[in-house]
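Right, I'll just put the structure down here and ask away after.
Here the complex is missing a single protein chain, while all its other protein chains stay put.
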Amino acid sequence: MISAQLPALQVVLPLLAGPVCLLLHHPRLSWALATAVSWLAFFISLALLDQVLSSGTIVYALGGWAAPWGIEYRVDEINAFVLLIVSGISAITLAFARNSIEYEIRAERIHILYTGWMLCLTGLLGITITGDVFNVFVFLEIASLSSYLLISLSRDPRSLTAAFRYLVLGTIGATFILIGIALLYVMTGTLNMFDLSQRIAGVSDSRTVKTAFIFLSVGIALKAAVFPLHLWLPNAYAYAPSAVSALFAGTATKVAVYLLFRFFFTVFDPQFSFDVMQLDRLLLPLALVGVFVASVTAIFQTDVKRMLGYSSVAQIGYMVIGMSLVSVLGVTAGILHLFNHALMKAALFVVLGCVVFRIGSARLEDMAGIGRAMPWTAGAFVIGGLSLVGVPLTVGFISKWYLILAALEHGWWWLAALVLISSLLALVYIWRVIEVIYFQPPSDPSREIAEAPATLLIPTWLLIVANVYFGIDTSLTVGVAERAARLLMGDAS
Amino acid sequence: MSPEFATALAVFLPLFGAVGIALLDRHPNPRETVTLVTATALFLVVCSVAPAVYRGDEPAVHFLELVPHLSLALRVEPLGLLFALIASGLWIVTSVYSIGYMRGNNESHQTRFYVCFAVALSATMGVAFAANMLTLFIFYEVLTLSTYPLVAHKGTDEAKRGGRVYLGLLLSTSIGFLLLAMIWTWFSAGTLDFVNGGILRDTLDPSLLPLMLALYLFGIGKAALMPFHRWLPAAMVAPTPVSALLHAVAVVKAGVFSVAKVTIYIFGIDFLRDAEATTFMMWIAAFTLIAASLVAMTKDNLKARLAYSTVSQLAYITLGAMLVNTTALIGAGMHIATHAFGKITLFFCAGAIYLATHKTEISDMNGLGRAMPFTYGAMLIGALSIIGLPPLGGVWSKWYLAIGSLEAGQWAMLSVLFISSLLNIAYLLPIPIRGFFGQSSDRGETNAVREAPLPAVIALTFSALGCLVLFFFPGPLYRLMALVFAGQ
Amino acid sequence: MEIFGLYNYWIVVVLMMIGLYVVVASGNLIKKIVGLNIFQTSVFILYISIGKLRGGTAPILLEEPAAYSNPLPHVLILTAIVVGVATTALGLALAVRIYGAYGTIEEEEIEEQEN
Partner (left out) sequence: MTATAIAVARIDQLFAAVMLFGIYSLLSAALFVVMDAVDVAFTEAAVGAGIAIILMLGALALTTREQRPVPRRRHWVALAVVVATGSGLIYGTLDMPSYGDPGAPAHLHVIPRYLNQSMAEIGIPNVVTSVLASYRGYDTLGEIVVIFTAAVGVIGRLGVAPEITALVKSGGMQHHLILRITAKLMLPLIMVFALYVQFHGDFGPGGGFQAGVIFASAFILYGLVFGLEDATKVAPPPVVHVIAAAGVLLFALVGVAGLFLGGNYLDYGVLADEPTKGQHLGIMLVELGVGMTVAASMISLFFAYASYKPEE
């Protein structure tokens, strides 16, 4: 009985945990509850993925009302995979969060942070799992509002403006999505994704559907921080509490990118998205320019968190490149990078959390010489950074490998070359940090810096090990991504 | 010990050593013992694989599959064995030398130094034994990364700058070109395994061949083809043992070794010859050969001169590979060995001089030979071997390279080889000559000079003897190289 | 082409765009929020327009059969209104805090202070 109800529990458990965290009104207890629920959600998502892999798409009618009259959850390879990423990253970063948050946030606000965290998780999982477009909007708003809150909880006043800017742009994006949904509804009379995909075919040459497509694309792209709609992201990541940055880097934009996949490939079929609307002609150049501009901007940052923020924008570009290649291989690469990038960025932000915990800042010049004092932290940064660059035996390499294969499949060796060159830019900004960490004498030698405590290091290294493990054993990630890609491309073979 | 086990062990042994070294951080004597024991054990392990290879076996180890049909795997073939033997053998010598050097010079961060050294050796073994291009690539990158801390060892601004050039060039060429070439190959051929006769013959459009070849050859930045050679002189900021083993043997030879591997096992020499795709790269190699020699002549800094000499000598090997015939490739393979002995000797000498006098410029070294006879004697032997004069090992490799270029009908290349040998004489011989016969400006100071610490002297004597031995017993070397082509 | 059947939508579009203009053009944080509200409210009108049926009545079922307007957009918009006010509340709270931290709610003045 339980196994049949897993889709509902996946979202409802964190949803229940949110208010309870508030009621507990105690930093440690709220944390404990949030962590427990996160791990539970992670196991549920594992079970869901297992169910999907063994017996195909799961359809779950909420309230017992079958779609399109009610709202349904529809779990297939793609969102089962994303659910796994989201809940997994949340579980690990929460394990990390306790000390880090206690250091960075005022005590009386901690339980509010975990309430927000649970709500954010609810929102993200809800967006991912649902098969109803309006439901996407509702949960998107849950996730967004709680993100604004989480970002603004940091002590740094700049986090307020970052959150505000995110709020304005995020709301514009959400409203665009709302308009898109309205236009689709006008033409089809339904809100269910599966139903939509069937009914759009009949009206796909209408100007209304095309406009709906554009509005949805722009709205979601804003949320996903696809270049050039990324302006909110770097500051939001830079000034949020470290654990929150790690959570967002691993989940928030990933879910939005997932939505892009979902809309471009499921709701609208790929033929419409790419042949009729010629989306790839626009997306590919934009993504490429985004990769380069964001990477170069990252090189010039003095705040390492901000640098990683720009790097995220660049990495999202890779996912979009994979998507706009419109082939099984390309989509595989995109989905794979979704997973892999979640791992590496979460890892790097968590490492920065360790740094901030000890030296109180993530500015480059303050990090000079910590390689000796904090060998484990610094080592984690090196491995995570190399993963970002795409060095073999890390997840980053596997992503690049597939992306380049997909480019070559089109015969676009120039694209392959550009992707590789851009990863050299990543090398530059990562190496700037490594050099300062190891080979620059500390700016203030008298200051005693200790290694981060084990409670921070263990989750950090868990993520780092995952970066290496999934860079070596790719059967799970590549296997699922490939199946998902086939499903999206409508290639049943 | 089965050859398969020994093969795997060869890669892991230095890593175990590295852990041991790290654990003994605060105890220099046991720490250095670990280094020496590991080095010796590694050499013995590699030797234990040799009989099987001479019999024609190819011991193979499969670790795991990274992407479907793409594995981390090892397979020992003759060329790889040759490279592994040289690198592991010379590691022992270098370890002895480094103990003298690092202590004599009071270097800091010695534990980090030995750990990285051991990791680099592990990577070198991986490169040597790799069964496919991906495995090779992975170890190649590990080698780059593990040697970076050695290059930037001193932590001064100059060292950091050198390190940046080193890492930047090696990683950008390997990621920008080599990885692209690899993925392209995989995309065309569906495999990256090293197969006799190559894997691209039926799968790659011959008109694209020169492009692919260029991607590979420039991508293997460690082979230091111009214009991607700048990292090698930059790496000379490292302590001398690093320059000696890594930048005269392990790292650079990993480069040209990869070039040879790619030529033989990825493209296949027949395919390359039939498609006449190598002309362009051959001229690039020839240009590098001459140009680097000319630059070497202008350098007064001893290590810089040796570095450019290395660039030039590496081009010999690449040139040999690009001549695409058996004889030239045998010559190229043997040059990996003979140059290794010659150049490591020269670097040992440079380090010994620095230890004894803290001098780095050739023009300051007048008359030192009389105070340091062992060092200068070894230097003379090393120089003559590299020039290619009997009775030293360098003769043989140049001999086969020359024959190879004749076989290929490349008279131009033959003359390049000769001109370059003359240039070698011009920039190498003056160093020992100044040492023995030059008049020092400051006689009192020169008289006070003594030989470098004993471990250093032992090491350089030993490697100089190696040059001699190679002249009289080139047989095993030749047989090993001939085995490479026996199957084809 | 029933151009005249669409005028209602066009007015809505104009309203929306005024709202969007306020959001983008205004440097004042509270004014931005007001703009967002206008933008969103206009979208609500769009939805309700979609639901309207000529000759229909409010979708509260009567004994005798009748034509009803479409209740679904109403439901959606009820939700959306709540979402809107929630966003407004949070946005304003942030604006108030920003005023506390920077002493201004003009975007440009804040940027000057941050750099």
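A, B and C are the chain letters, set down in written order, and residue numbers restart from 1 in every chain.
The working rule: a contact is a pair of C-beta atoms (placed from the backbone, for glycine too) under 8 Å apart; a residue touches a chain by one contact, two chains touch by 3 or more.
Predicted, not measured: the structure shown is a model, and the values here were computed from it.
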item: Touched by the hidden chain, restricted to displayed chains; value: A, C
item: Residue in contact with the excluded chain [from A:Leu48, A:Ile101, A:Ile179 or A:Leu233]; value: A:Ile179
item: Of A:His26, A:Arg158 or A:Lys210, the one touching the omitted chain in the full complex; value: A:Lys210
item: Contacts of chain C with the absent chain, listed as residue ranges; value: 1-2, 4-11, 13-22, 24-28, 30-31, 33-35, 37-38, 41-42, 44-45, 48-62, 67-79, 81-90, 92-97, 99-100, 104-106, 108
item: Missing-chain contacts mapped onto chain A; value: 1, 5, 8, 12, 15-16, 18-20, 22-23, 60-65, 68-71, 108-109, 112-113, 115-116, 119, 122, 126, 134-135, 138-139, 141-142, 145-146, 148-149, 152-153, 179, 183, 185-191, 199, 203, 206-212, 214-215
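Please note the rule applied: only the chains that are shown with their structure count from here on.
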item: Centroid spacing, where centroids are CA-atom means, of chain A and chain C in whole angstrom; value: 28
item: Separation of mean Cα positions, chain C and chain B [Å, integer]; value: 70
item: Junction residues of chain A, two or more chains touched; value: none
item: Shared-contact residues (touching 2 or more other chains) in chain C; value: none
item: Residues of chain A that touch chain B when the two form their complex; value: 386, 389-393, 398, 400-402, 404-405, 408-409, 413, 416-417, 420-421, 423-424, 427-428, 431, 435, 438-439, 441, 472-475, 478
item: Interfacial residue positions of chain A with respect to chain C in the complex; value: 134, 137-138, 141, 145, 148-149, 152, 157-158, 160-161, 163-164, 167-168, 171-172, 174-175, 178-179, 182, 185-186, 191
item: Chain A contact footprint on chain B (complex, rising order); value: 64-68, 72, 134, 137-138, 141, 145, 149, 152, 155, 159-160, 163-164, 167-168, 171-172, 175-176, 179-180, 183-184, 186-187
